[in-house]
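Would you mind keeping the following structure in view while I ask a few things?
Here the complex is missing a single protein chain, while all its other protein chains stay put.
When the chains are written out, they are named A, B and C in that same order, and each has its own residue count from 1.
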Amino acid sequence: MKLCGYEVGEQQPFFLISGPCVVESEKLTMEIAESLKEMTDRLGIPYIFKASYDKANRSSHDSYRGPGIAEGLRILEKVRTEIGVPVLTDIHEDSPLDEVAAVADVLQTPAFLCRQTNFIQSIAKLGRPVNIKKGQFLAPWDMGNVVNKAKATGNQDIMVCERGYTFGYNNLVSDMRGLATMRDTGCPVVFDATHSVQLPGGQGNASGGERQHVPVLARAAVAAGVSGLFMESHPNPAEALSDGPNSWPVHRMEELLKILMDIDNAVKANPYLESTL
Amino acid sequence: MKLCGYEVGEQQPFFLISGPCVVESEKLTMEIAESLKEMTDRLGIPYIFKASYDKANRSSHDSYRGPGIAEGLRILEKVRTEIGVPVLTDIHEDSPLDEVAAVADVLQTPAFLCRQTNFIQSIAKLGRPVNIKKGQFLAPWDMGNVVNKAKATGNQDIMVCERGYTFGYNNLVSDMRGLATMRDTGCPVVFDATHSVQLPGGQGNASGGERQHVPVLARAAVAAGVSGLFMESHPNPAEALSDGPNSWPVHRMEELLKILMDIDNAVKANPYLESTL
Amino acid sequence: MKLCGYEVGEQQPFFLISGPCVVESEKLTMEIAESLKEMTDRLGIPYIFKASYDKANRSSHDSYRGPGIAEGLRILEKVRTEIGVPVLTDIHEDSPLDEVAAVADVLQTPAFLCRQTNFIQSIAKLGRPVNIKKGQFLAPWDMGNVVNKAKATGNQDIMVCERGYTFGYNNLVSDMRGLATMRDTGCPVVFDATHSVQLPGGQGNASGGERQHVPVLARAAVAAGVSGLFMESHPNPAEALSDGPNSWPVHRMEELLKILMDIDNAVKANPYLESTL
Partner (left out) sequence: MKLCGYEVGEQQPFFLISGPCVVESEKLTMEIAESLKEMTDRLGIPYIFKASYDKANRSSHDSYRGPGIAEGLRILEKVRTEIGVPVLTDIHEDSPLDEVAAVADVLQTPAFLCRQTNFIQSIAKLGRPVNIKKGQFLAPWDMGNVVNKAKATGNQDIMVCERGYTFGYNNLVSDMRGLATMRDTGCPVVFDATHSVQLPGGQGNASGGERQHVPVLARAAVAAGVSGLFMESHPNPAEALSDGPNSWPVHRMEELLKILMDIDNAVKANPYLESTL
């Protein structure tokens, strides 16, 4: 499939979706986008900037949720035009859909909402590529039904994204088998390496995270075989206003990407063995 | 707390929420409500009728979703006035909130949406008692944050409901410890004994269910200690248009309720031992 | 089935297996046995004393393992003859089988060993009733194979015991559906309410436990329907040399048993609904 001008798919080099969890300030947002754009240009990795403008599903109602829709979209638009990078943002049931779709090159639906038929279809109808996050409660093979609902709208540019599966309380596990299974949907499979290391609710009023496992899971997922990678990044994760514990530092991103590219090349040099049994 | 005129709580006899998963026909809906009303009157159980008018989160987009909002609410209103029983229905992000709240005595939020802050708060603001289903991905102690969000609207009539927790793929487990844990929210705890026996996605394009486990889990939950029970029921589950595999037959409901009452009486004759350690 | 002179089974009142995790001193062991014997006589509950003489599978190799075989069996024999109560102890691959079977009225096999065919069969061959603990990794329906192996030795006095199932890391869940499922083995089903509240490995060098959930799970299991209950008990759990965090205080046992008896009576007054669907 064609995504923001790039050919993407299970035998293509991986693309990257990265940026801060949430828009904090215009300055910081521009800086992150610029760093990542330069880095991925250097490496030849197709890159899409990501940031949310409103986090509607924080653990606690006291948490920072973002700058709001107007300011958030203005900044995303600026990233898009001034840095020259396509942007992805997530969208919720009560988002002003057309306004968001007017700015975002790619839309992303939250994992908790993957079974809301009306919602998935109204997002798909906007005609933008959609990255559908798989619910933490949904088996990989059950994404087929979700994709069918989305594609029934006529939009064929659908991606599916793993972000960890419920594993006891306050923990997620990333089942690498699921990445291979989801290829059967015919959609590009994306692995979200930063939300997958979250410990949901693990800090009382917020979700914890284990940043040290980001490179472990990212390497494993690329080796399992994915079309794209999603990784939230921040210049200073310890001070990020959302998802800091599981964000990856911008200044450590390039060395991570290099290793991932080497793995990706090794894996995609030939067809997947599992599909030739 | 006072619920539809009944005093409910952890030391009160349990109340029952029951009815078909979805409104099928007016005639059938009235018949079920009438049977259950008579039965619970006979047994002295506080009773609330339940039915959905639109199932937005079916596994497949070909499944029956209900009669739609107008017809659905008309029938619920009829149940309310002609049978004289309070009614509960579930509500979604795109429901016409005021219309639904005008008819329903109690509102119920879907498990998948328990972390959507805006949604939970906009429902709580309607001023009706709300039964918040705990997500299949949420630890029992994390319902405290959800309740806080809801009560921050001023509405103090909040209930929390267990309906099974993600347990590997296509299966749910009901952790009885969680029922005790959720009492710490200060809200009445409800156990949903029919969705808890679902096998999500377990039938390809639909969710399966193991009806034979309904009485097992209902007995266990009442013994663990709950304020209310939720059980979907149908005169002929094999022909139900939604959730048939996990619905309980109306004609077997009375004998089940009698046993549950005996257990409930035994358990609530004294304070819970676990709170006096 | 006949167990130590008592008729036990799914429609009989529950029997109790209880005592300290491990034999600490002769004096303490006798005191516990005497207290529990008097209590269960008063309540009319068939009672079997339980203690281990050597805990071979402690988390850390520095933990107390018991007084050893000779001293342990001597004390168990004394409980048996002086208090007049049958005794159960657990047995391992390297136990002197005949020596243990000469003293113990009932043998119990550890959960981790439930799939060791040779072991299960050599224990069953001893001709004593055997309580086989289900592994924390074994589905309830897979106990059928384990029972078949045991009964193939000719010994028909086999019981199956649930003690919690692996649920993410360092946690166990008790699936009440499994108690009903295991009745299909034709064996009496026992619920272990104290090991089920363990948090395996949850304290670094030892397993943690949540004592407050013992009555919750015990009530739930009796309501689900069991033939027997297993609960480790100690006069002062905070000072127990093993499994303290999940032991139940002896002086709170009688009030717990009374509630459980009331639930048991309610549940067994009629056949299980789930078997008449």
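The criterion applied here is as follows: contacts are C-beta pairs under 8 Å (C-beta built on N, C-alpha and C of every residue); 3 or more make two chains touch, one makes a residue touch a chain.
Keep in mind the model is a prediction, meaning the values are calculated, not measured.
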{"item": "Omitted-chain contact residue, chosen from B:Phe49, B:Phe137 or B:Phe167", "value": "B:Phe167"}
{"item": "Candidates C:Phe15, C:Phe119 or C:Phe191 - the one touching the absent chain", "value": "C:Phe119"}
{"item": "Given C:Ala70, C:Ala102 or C:Ala139, the one touching the chain that is not displayed", "value": "C:Ala139"}
{"item": "Interface residues of subunit A (partner: the chain not displayed)", "value": "167, 173-177, 179-180, 197, 210-217, 219-225, 252, 255-256, 259, 262-263, 266-267, 269-270, 272-274, 277"}
{"item": "Hidden partner interface residues of subunit B, rising order", "value": "167-169, 171"}
{"item": "Subunit C residues that touch the omitted chain in the full complex", "value": "56-61, 92-94, 112-113, 115-119, 121, 135-142, 145, 148-149, 152, 165-166, 169-170, 200-201, 205"}
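One rule holds for everything that comes next: only the chains that are shown with their structure count from here on.
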{"item": "Degree value of the rotation bringing subunit A onto subunit B, based on Cα positions, nearest 5", "value": "180"}
{"item": "Chain occupying the middle, per Cα centroid", "value": "B"}
{"item": "Intercentroid distance (Cα basis), subunit B paired with subunit A, Å", "value": "34"}
{"item": "Distance between the centres, which are taken as Cα means, of subunit C and subunit A, whole angstrom", "value": "48"}
{"item": "Residues of subunit C touching at least two other chains", "value": "167"}
